[in-house]
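Okay, structure first, notes after.
Excluded from the complex is one protein chain; the other protein chains are retained at their positions.
As written, the chain order gives the labels A and B, with residue 1 at the start of each chain.
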Amino acid sequence: MAGPSGPLDLGLAAARDALRAGDLSPVELARAYLDAMETAAELNCYILPTPERALDMARAAGARLAAGEGRALDGLPIGIKDLFCTEGVATTAGSRILEGFAPPYESHVTENLWRAGAVMLGKLNMDEFAMGSANTTSHYGPVASPWRRADDPAARLVPGGSSGGSAAAVAARIALAATGTDTGGSIRQPASFCGVVGLKPSYGRCSRWGIVAFASSLDQAGPLARTVRDAAILLAAMAGHDRRDSTSADLPVPDFEAAAANPDVRGLRVGVPREYRIDGMPPEIEALWERGIEMLRDAGAEIADISLPHTKYALPAYYIIAPAEASSNLARYDGVRYGLRVEGEDLDGMYAATRGAGFGAEVTRRVLVGTYALSAGYYDAYYLKAQRVRAAIARDFAGAFERVDAILAPTAPSDAFAIGENDDDPIRMYLNDVFTVPSSLAGLPAISVPAGLSARGLPLGLQVIGRMFDEETVLRAGAALEAAAGFDARPAGGA
Amino acid sequence: MAYRIEGETGAWEVVIGLEVHAQIVSEAKLFSGAPTAFGAAPNAQVSLVDAAMPGMLPVVNERCVRQAARAGLALDAEIARVSVFERKNYFYPDLPQGYQISQYKRPIVGEGHLDIDAGEGRRRIGVERLHLEQDAGKSLHDRHPAKSYIDLNRAGVALMEIVSRPDLRSPEEAGAYLRELRSILRHIGACDGNMQEGSLRCDANVSVRRPGGDLGVRTEIKNLNSIRFLQQAIAWEARRQVEVIEGGGTVAQETRLFDAARGETRPMRSKEDAHDYRYFPDPDLAPLELSDAWIAEVAAGLPELPAAKRARYAGEHGIGAEEAARLAEEPETAAFYEALAAGRDPRPAANWLLGDLSGALNKAGLGLADSPVGAAALGGLLDLLADGAISGRIAKDVFAEMFETGRGAAEIVEAKGLRQVSDAGAIAGVVDAVLAEHADKAAEYRAGKTKLLGFFVGQTMKRTAGQANPRAVNEALRARLDGG
Partner (left out) sequence: MSLDKATVRRIAHLARIRVEEDRLEPLAGELNAILGWIEQLNEVDTSGLEPLASVAGHGLPMREDKVGDGGDPDLVLAGAPDRAGDFYAAPKAVE
């Protein structure tokens, strides 16, 4: 529960200003978070806290700030999804197969963050290889959301996934902000479940170099934070061209914070895609969406009904494309060069034993689906078909963006569910991403902003999707929603 | 005459297609910044990308792309404006990513051809495609009883796979094709062509049929690392297939290895599961697009190819076809020859290079690059000969000395006083003395025994220790003897 105001109550922008003003030292701030992390250890947000590193980094930031050489993120303590390789710090991707692996290199995104002065609190839990929507597939155990249902306070809820540790940590205030990755909704859906802001940038905005690959044509890093502005500040530091990633966009990084600080949507044309009104959508989601439309309309936006005809097929197309790429991306975990090895009767036996023991059930399922979809005789029927559908989806969006500047939709089709729920039904689990996957397939930037509470008292997010590389409009519209929604509910659990 | 295998039931024709893997000359690997040099310490040329560390990504090397395009243009082939890198998925310890990045449906180079002459005139052999791909690492199976040791130095090095049409009809043609392909690649500097070091590897697809009949079942012989082995393997394999068919059996479509010690092929122990490589476009790499301007620039930078050189040497230079081919095959030889022949009579230049110099190098076990006599030095010798400053016989001695000591021709000639005497007065004096000494023979000559001219020439040369210009001696003798 919210106690008297302390350092943990400062958002990223506010903490930054307090540090610069000298009202607070980076070490004090880091200590506050490290203490809170211990208190909230039962949420299992962190696979690996890195307190010593955090304090070292905080001290260095403090010295720079004292010398008047403060950098963009100096002294701001953040958590890192354990999909980002961090030099000399164990990186697991939530999988047993990377047991013992400590990369001798730093991902481009985290390198950018450290260069900007950010402080690493630790490595955050996640679904294994980012495959999941509930953070229940992690080898390191599920993450519990700090939120509780009003009608069943004892039930432990999922934080969403795959960036579940990131979202839960930000919600529980055991990280000022966090990095996440989004392949089909893995930043936005947990942000919605946990009542925080999550932004998936355009494909190519953040370098994928040093991020353990799940589905290369979809993976994007992005921020999870308390506010749209905080997310913008973090994204500005994460983003940027990297010649080591052939898919990285060679574009300047706009002033995202300025965009977030200017929630003026007057005249902005906002599309409402009719195909997102799916069968069986809970009325409270539909109502939230209606409220979101009203908020933007009241703020001066022009609302337009639009059509994205292939929406329904995004999810099944995704569940061919992502597993196919994953089946190949995960072939390198073979027990030869790093990570787990389990001996077998011969070479193939070693491979099979290592990968059988190293991969969990969901990863195995997806690798098998992907292997099958690419195998002789099925490639055209599954893989090429899915890519053609992907083209149709991208074309839908391109058409819509001729008429509108942004698209408003719910982030997820429900509020958070209990740990263990949906685990035995992959397809029901996959349906969590029904509203996030289409924009992922098209590579578009999208933000989830907490906009209200469900009947059970759980957060619900709304999503704004923008044109390719137009994060600024996404941030602007997101900030407008944020301002109008005035979401200030806090979870029961956490620090 | 067409190559035929005479079986018990009649004659058989051999049909051969070659797949050549040529290592591209580049400093760094195809998708990483690790070096490519041969013979480094194990795993000393391995980047994080080559070791397939999590999150590592490929970025294509421009020079490797350029080299493939150069090779394609040299094969008179179409360069694809759009080609696609795909992943070929399979598990093997020396394949760190679990896939090889290769080109499959859309290679960088399409149909081309090259011409060979294996003794039956010029024949045009089709090239089906050329594509870029990564090499695998090396597995060492003999260091441990139960384990393979893996060296990834070669993992990720750029290869061109060049696939011929099944247009070859004899081991000799296959050898000629490989020799010509190697020569082209070496001339354009795309591959060093070193088969011992594995820079050029060849697989042969071999089948037999009745002459002109339907194609038979083919076998693929892997990893032939010399032209001689290629030819032996094809001859042996074709003969084996004929025996199988004539014995009432059928040829199995399989992969075979050539056992050089026994001179025969044998089936590779194949795995029970059929290969299913699950090719798909590499999502880390967008399609490779090449502009017309880029291709034109690459084409403009191509050097003269061996076929054009052969034609020019045989035509403009008047060199015999066989010598022209020898001069043009290796770029070092051609460059040496062209430097030597520049501003000189090409024929003695060719003769000295292919004759005396090659012979001396062979004897000394040296290559042209290590020759103690360079083109400029040999040119100096040729110039002394052409000027008549030394005789051909003296030139051989001077050359031997040059080869041994590395000294220049003029220096040797001056130091040893070997300069040919062409001065008419000096020669006339010697001629007079010779005729005086052999007055009897001079009379015989004048009486009609003109064959004695050679005798007088010999005597004159002897008195001048071989330094007299033979032509001047001839002229002086004739003037005295014939002129009265």
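In this text, contacts are C-beta pairs under 8 Å (C-beta built on N, C-alpha and C of every residue); 3 or more make two chains touch, one makes a residue touch a chain.
Note that the structure is predicted; figures quoted are calculated from it, not measured.
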item	value
Omitted-chain contact residue, chosen from A:Ala61, A:Val389, A:Ala409 or A:Val434	A:Val389
Options A:Ser207, A:Thr227, A:Thr247 or A:Ser448, residue touching the unrepresented chain	A:Thr247
Of B:Gly7, B:Gly33 or B:Gly388, the residue in touch with the unshown chain	B:Gly33
Absent-chain interface as seen on chain B, which is shown	26-28, 32-35, 41-51, 53, 59-65, 91-93, 139-141, 143-152, 268-269, 273, 276, 278, 281, 283, 285-289
Hidden partner interface residues of chain A, rising order	100-102, 104, 203-204, 217, 243, 246-247, 249-250, 310, 312-313, 316-317, 319-320, 327, 331, 334-341, 343-344, 346-353, 355-357, 359, 364-365, 367-369, 371-372, 375, 378, 381-382, 384-392, 394-395, 426-427, 441-443, 468-469
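The rule is short, and it goes like this: only the chains that are shown with their structure count from here on.
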item	value
Where chain A and chain B are represented by their mean Cα positions, the distance between them in whole Å	58
Touching residues (chain side chain A, partner chain B) in the complex	85, 91, 93, 98, 101, 103-105, 107, 208-213, 215-217, 243-247, 324-325, 327-328, 330-332, 334, 336-338, 347-348, 351, 371, 374-376, 379, 383
Chain B residues touching chain A - in the complex, by the definition given at the top	48, 51-60, 87, 89, 91, 93, 96-99, 148, 150, 276, 278-280, 282-286
